[in-house]
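Structure record follows, encoded as structure tokens.
As you look at this complex, bear in mind that one protein chain is not there, while each of the others sits in place.
Labels for the chains are A and B, by order of writing; each one numbers its residues from 1.
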Amino acid sequence: MHLEDTRRLFEQARERFGEDISLSDRPSGEGSIVVSGPRVREFTQWARSQSFDFFADIGGIDYLFESPRFDLTYTVYSTGQKRHLHYKVKLDESAPAVDSISDIYAGANWHERELLDMFGISFNGHPDPRRILMPEHWRGHPLRKDYPINGEQVQFSGNFGDVEPQTLPPAPGQDAFAGWQALETTPGSYTQLIEPAAGPDGQPDADGRMILNMGPQHPSTHGVLRLLIELDGENITRTLPDIGYLHTGIEKTAETLSFQQALTLTDRMDYLSPLGNNLAYSLSVEKLVGVEAPPRATVLRVILAELTRIQSHLVWLGTHALDMGAMSPFFYCFRERDQILDMFEMISGVRMMTSFICPGGLREDVPDEFMPALEQFMRVFPSRVGEYETLLTKNPIWLERTRGVGRLALDDALAYGVSGASLRGSGLAWDIRKAEPYCGYETYEFEIPAGTHGDVYDRYLCRIEELRQSHKIIRQAMNRLEPGPVQTNDRKMIPPPKNELDNSMESLIHHFLISTIGFTAPHGEAHVPTETGRGLLSFYIAGDGSPKPYRMRARTPSFANLQALPVMLQGGLVADAVATIGSIDIVLGDVDR
Amino acid sequence: MNPYLPILFMLVIATAFALAAMALALFVGRPRPGPERKFAPYECGIEPVGSARDRFPVKFYLVAMLFILFDIEVIFLYPWAVVFRQLGVFGLIEMAIFLGILLVGYIYVWRVGALEWQ
Partner (left out) sequence: MLFDLIASFIKAVLVFAVVMSFVPFLIWLERKLVAWMQQRIGPNRTGPFGLLQPIADAVKLIIKENIFPSGVEKITYFLAPMMSMIPALAAFAVIPFGSPVRIMGRTVNLQVADVNIGILYILALSSLAVYGAVLAGWSSNNKYSLLGGLRTSAQMISYELPIGLSVVSIVLLTGSLSLNEVVRSQASHGIWNIFPQFLGFIILLISYNAELNRAPFDLGEAESEIVAGYHTEYSGFRFAMFYMGEYVNMVTVAALVTVLFLGGWQAPFGPEIPLLWFLIKIFAFILLYMWVRATFPRVRYDQLMALGWKILVPASLANLAMTAVIIVLGGPNAVRILSVGSIVLAVLVGLVLKAAVALRTKSAPGLAPPAGAGS
């Protein structure tokens, strides 16, 4: 969304909110509306009435030396008008608190919990104010800038009884954790989280209900996800996802690395879509610094992003079918995925964590063997998709297992911020590549499939169709690939070519600086939404004039998609839970970061 | 010789094998000391909440009862089937009545939803 649009919206809102709102020029190129703390609920309601129906994210930034200290950026999308809106709330250092909006956008629930966890911001009226990623007993809020790094000891145990509560000494001179005591929850067993449900007569009815742990070490939770499931026989009465087992603090770590180094962390976030993450990150950094990738790099980026989407979908298809007991498609999918990984290895030397797409373009041009390998893959792939479909699409068992299972209504999906094929399965063909194109996606001819029922089967059909559409995009991109540079020639970001170093002292110094310290980004914030295999991925990056990101907020699709899981599982069977988890295609590295 | 004697042989051999294998495993398998938790029941790496021998839905009993009812009727069919050719039309009609009653019960069970799982 352009600054102009934001200004127009701001003028509209002005009539209602008067002096309580102001305009900000951050993030760069888009701008945002700064709302005063007490009116944020009202503003959220207003935004929702302005057709901003899709809730994406609340990102927090701790501007330690500014006042007010905390900066929350709410991001909502309008799927109809194909634009998005940022609005900000600034919070004071002492006991930061703001009203919860989780009853307006259901998806805000987890995001607010994350902010509580990471920044110690409390949300008034939040239904479930607990930590989400860090353990219950954790002291302090890691994403605060004054959080002591290396101050904690990591304890590897899933059983809370084993874990000694940590005590961190307060920073000398000041109470770095002012306000957190009030938020601290007592370390305790998760049993309290699910109280026995009330029976029809209002009395607790614990009889015949069984609380079952699915995960973290379970074959079909696709990683270390833990679901607490309350069962009545085999019927699920309630579900409580417990995440954070794979939390690696990527957002915090990025703040200690240069922009080039932080790129490698994005590979490890959604480890099935590394190049997609690279792309999202690079676009945001490029926007912050103000450079653009050259045309050849952009076309190659599209090819690589689509290949990544295909290989990510192949893992999804294989594991989804495996969860449902169909063994063989898994191996067929991995056969093709390996072909793609071979290509990645060819271009970057690494099969998964390529970091090949980087700010400024690509790390280097693709080797000559790449195009023939790609061509060969392109030739076999359509028939291979047909092969997978033969085994599943019309198989009566598959139909029975997936149709009408794990249903998610479109309204729920939007409110929870469910994106990607999980949203499209619910009937809305909303894809960032079409809605807010980047990398020239608007010039490619492809279609966005959408389902009608929002069940597992429709999500399945959508993803299968996306395999074909990605194939189509790659074919078009291959045809328009022309020789040229693959890195921007903007010296802000890219070191001077080697031959200049012999004649120019300035070039030598510049080369040295970019190679050792890294390129710097100006003060400001930037945000570019992209569509990965799993849905809406965007990095909200803040720069402070240093070569390191001041804050790297990743709005990951899996985090939001997983949040809607309890809605989909309601009333299903244990077997349906497995089918549904498979169908929303989560990657725990993407959820926990 | 009693024709059932060989079955006894078979049972004895099978049982002996099973016991011998178990005994061998007991002798060969080395116990390795471990923490208490090593012997905890597996629940995805989390210490279980609640008992595993809780009450479970009556639905399973219903299936068992239906099975017993119908299985006994199936067993009735066996002696009838053996002498069926001697009985001829009489046997056919008799069994048609029997199966008819069974069918009524079956339809009733279906109609009241005892065969629905959810």
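Everything that follows uses one rule, which is that a residue touches a chain if its C-beta (ideal position, glycine included) is under 8 Å from a C-beta of that chain, and two chains touch if they have at least 3 such contacts.
What you see is a predicted model, and the numbers here were worked out from it, not measured in a lab.
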item: Left-out chain, listing which of the shown chains it touches; value: A, B
item: Option from A:E11, A:D92 or A:E447 whose C-beta touches the chain left out; value: A:E447
item: Residue among A:I132, A:M324, A:M343 or A:I473 touching the omitted chain; value: A:M324
item: Touching residues (missing chain, whole complex) on chain B; value: 1, 3-7, 9-11, 13-15, 17-19, 21-22, 24-26, 28-32, 36, 38-44, 48, 52-53, 56, 60, 63-64, 66-67, 70-71, 74-75, 77-78, 81-85, 88-89, 91-92, 95-96, 99, 103, 106, 110, 115-118
item: Positions on chain A where the hidden chain makes contact; value: 79-80, 82, 210, 212, 218-220, 234, 321-328, 330-332, 335, 391-392, 395-401, 403-404, 427-431, 434-435, 447-453, 457-458, 461-462, 465, 573-578
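Going forward, only the chains that are shown with their structure count from here on.
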item: Distance between the centres, which are taken as Cα means, of chain B and chain A, whole angstrom; value: 49
item: Residues of chain B defined as touching chain A within the complex; value: 37, 43-50, 54-57, 59-60, 117-118
item: Touch list for chain A against partner chain B, complex; value: 158-159, 161, 189-191, 207-208, 210-218, 226, 228, 232-235, 573
